[in-house]
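One chain of protein is taken out of this complex; the other chains stay put.
Naming follows writing order (A, B and C), and every chain is counted from residue 1.
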């Protein structure tokens, strides 16, 4: 398991996402509810979320689809539909439910919020995707899900 | 069916929620994606959402629970848990899934967003609940769900 | 927390549901996947599920609604709609998502299965509800959710 976790972290890094990037979003979501929340607490919570088997599966699947699309390996028209992240294509927002559902309703509402406000690395991935430099159609939503789940985890621990 | 819809609208009104209040939230969510979106378009979309049997059921159930809690008709400790809208009580965010799920992923992400930013009537219901003047633990989330679904409906029709 | 768990167990008992009843359903779902699964393993898994705050909230809310409906405390027409467990009334199948989602996709698919086959105590609650002796519109689905979640928990631990 621990080795699968390391693979997930390595793959995220290759796609431009560090645990610290996600932790910064968690901090932004949660600091106002705590007397003293540190970025280390947030890194720890993100790390715990990424250790879960369901989360690892979601991360690896999302990145695999994004990369296959980048290399035009999928059939048309679905390769283009995913690459363009069409507003009526909603599968990328469904896949993160495998993460968010586990962490309860706080994770679920934070997910919808982050999907709109696109803090930090989420906005960066979205921008790279829109400029067609890379395909992050699935990954940006997975990062939203990990951040909102790590935030929910902190809220429940309090 | 149409008579059930009228009952739902009447009950919403009795609890302080007019269709126009919800339409204003829809407008705020959607106007930037349209060349010319009118408040009438939004009223029409909200009205269509409230006509659905699942939505009527959710509205009537939510209001029935809130009112029972206001009158202290439920057993303790659940009556107090609902009245205080404890941050670890998440059933009120689950019930709206019966509405939001039907309208796809745009409805689902808008729901999480509205639950945080609490535009217009949503914030008003939340405030009345926190001041313990009324119990709107379930209704405020149902209003979020109707608004986000009506917004998703407009996005899909475009 | 532990005292809330005891209240949930006590309330289930008052409504005719013992932990052992739920454990028997878990056993029926899982014994074929194990070399040696005991009813004690199943009781232990059910007990762990019921310890979760989200599950306690769902149990207490479901029983509170069922009892309020039995005593005709809710407004019409929703009191009768819930009492008759109309096939187009689906809120009782939404509320258990607050339990089932936490335990992943095995819990989710088992839930749908149990809702159809109605093993043991689930069928008994359903029958009492249909005979209008008691209202178990919400409770029978919550029991499905606890059993399927306890089964999923065992599958993940294996």
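Keep in mind that, in the parts below, a contact is a pair of C-beta atoms (placed from the backbone, for glycine too) under 8 Å apart; a residue touches a chain by one contact, two chains touch by 3 or more.
Computed from a predicted structure; not experimentally measured.
The residue touching the chain not shown here, chosen from A:37, A:51 or A:68, is A:68. Here one chain is not drawn; of A:58, A:106, A:125 or A:144, the residue touching it is A:58. Listed residues C:94, C:122 or C:135: the one in touch with the omitted chain is C:94. Contact residues of chain B toward the unshown chain are 53-54, 98, 101-102, 104-105, 156.
Contacts to the hidden chain, counted on chain A, fall at residues 4, 7, 11, 53-54, 57-58, 60-61, 63-65, 67-68, 73-75, 77-79, 81-82, 88-91, 94-95, 97-98.
Residues of chain C in touch with the missing chain: 87-88, 90, 93-94, 104-106, 108-113, 115-117, 155-156.
Definition applied: only the chains that are shown with their structure count from here on.
Same-residue interface: chain A and chain C share over half of the residue numbers found at their contact. Each chain gets a centre from the mean of its Cα atoms; for chain B and chain C, those two points are 27 Å apart. Measuring from the averaged C-alpha position of chain A to that of chain C gives a distance of 32 Å. Contact with two or more other chains is made by residues 53-54, 98 of chain C.
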